[in-house]
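Here's the structure we're looking at; comments come further down.
Note that one protein chain of the assembly has been removed; the remaining protein chains are unaltered in position.
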Amino acid sequence: MDNFFLLLGMALFTLVLLCLYRGVFGPGVLNRMAGICAIGTKTLVILLLMGFIYNRVEMFIDISMVYAFLNFVGTITAAKYLEIKGEA
Amino acid sequence: MSVQHMISIPFILGGLFFFIAATVGLLRFPDFFCRLHATGKGDTMAVLLSLVGLSIYEGFSLTSLKIIFIAVFMFLAQPTSTHAISRAALRCGLQPWTREKG
Partner (left out) sequence: MTRVTDDIIIRAVARILIPFIQLYALYVIMHGHHSPGGGFQGGVIMGASFILYLLTHGLEEAKTRMSEIRAGVFSSFGLLVYSGIGLLCLILGSNYLDYGKLSTVLKVIPAQARSLGILGVEIGVGIAVMAVMFSIFFDISTGGILPEDEEDLGARDG
């Protein structure tokens, strides 16, 4: 089962790299934000999988939850900033 | 491998499928709103399925309860943040893509 989680984590890591293309080259700020937001959700699952691989789920789950909270707050903040300022 | 693990595997693989679909949508769709359409729904479903699968794998404990809590949180937060970004884009004056304009 550990190998299954490892393969899953590697697959998600590849997807994160693909999303990073949109985060780096995506035309405009908004496309970059969409890419970063997609990376955040994948990272959350990768953190949990790391917890299962290292047998320390009760530790990694807290980090994962904080990541989810701060991702949400950050996205709302950036959206409000862009809404007021207009697209740069 | 117990029955519990057997049940959890389809959930996690389903989550992986939705992650792949969302990423392909993010890369291939023609404009910002279409890309957000793919990631907003696809990632929500994927996170939900993967977290439910992982909590089934873990069994009944405080940890699995927390995983379910994250799933509920993401189910509320992910559509909201998608809505916030798309609203900001519309306020910025970004025109939605149509086939006629090319």
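Labels for the chains are A and B, by order of writing; each one numbers its residues from 1.
The criterion applied here is as follows: a residue touches a chain if its C-beta (ideal position, glycine included) is under 8 Å from a C-beta of that chain, and two chains touch if they have at least 3 such contacts.
Just so it is clear, the structure is predicted and the values come from calculations on it, not from any experiment.
Colleague: What chain B residues would touch the chain not displayed?
Modeller: 73, 76-77, 80, 83-84, 87
Colleague: Touching residues of chain A against the unshown chain: what are they?
Modeller: Touching the chain left out of view, chain A contributes residues 58-59, 62-63, 65-66, 69-70, 72-73, 76-77, 80-81, 84.
We adopt the following convention: only the chains that are shown with their structure count from here on.
Colleague: Where on chain B does chain A make contact in their complex?
Modeller: 1, 5, 9, 12, 15-16, 19-20, 22-23, 26-27, 32, 35-36, 39, 43, 46-47, 50-51, 54, 57-58, 62-63, 66-67, 69-70, 73-74, 77-78, 80-82, 84-85, 87-89, 91-94
Colleague: Within the complex, which stretch of chain A touches chain B?
Modeller: So the residues of chain A in touch with chain B come to 1, 4, 8, 11-12, 15, 18-19, 21-22, 28, 30-31, 33-35, 37-38, 41-42, 44-45, 48-49, 52, 57-58, 61-62, 64-65, 68-69, 71-72, 75-76, 78-80, 82-83, 86-87.
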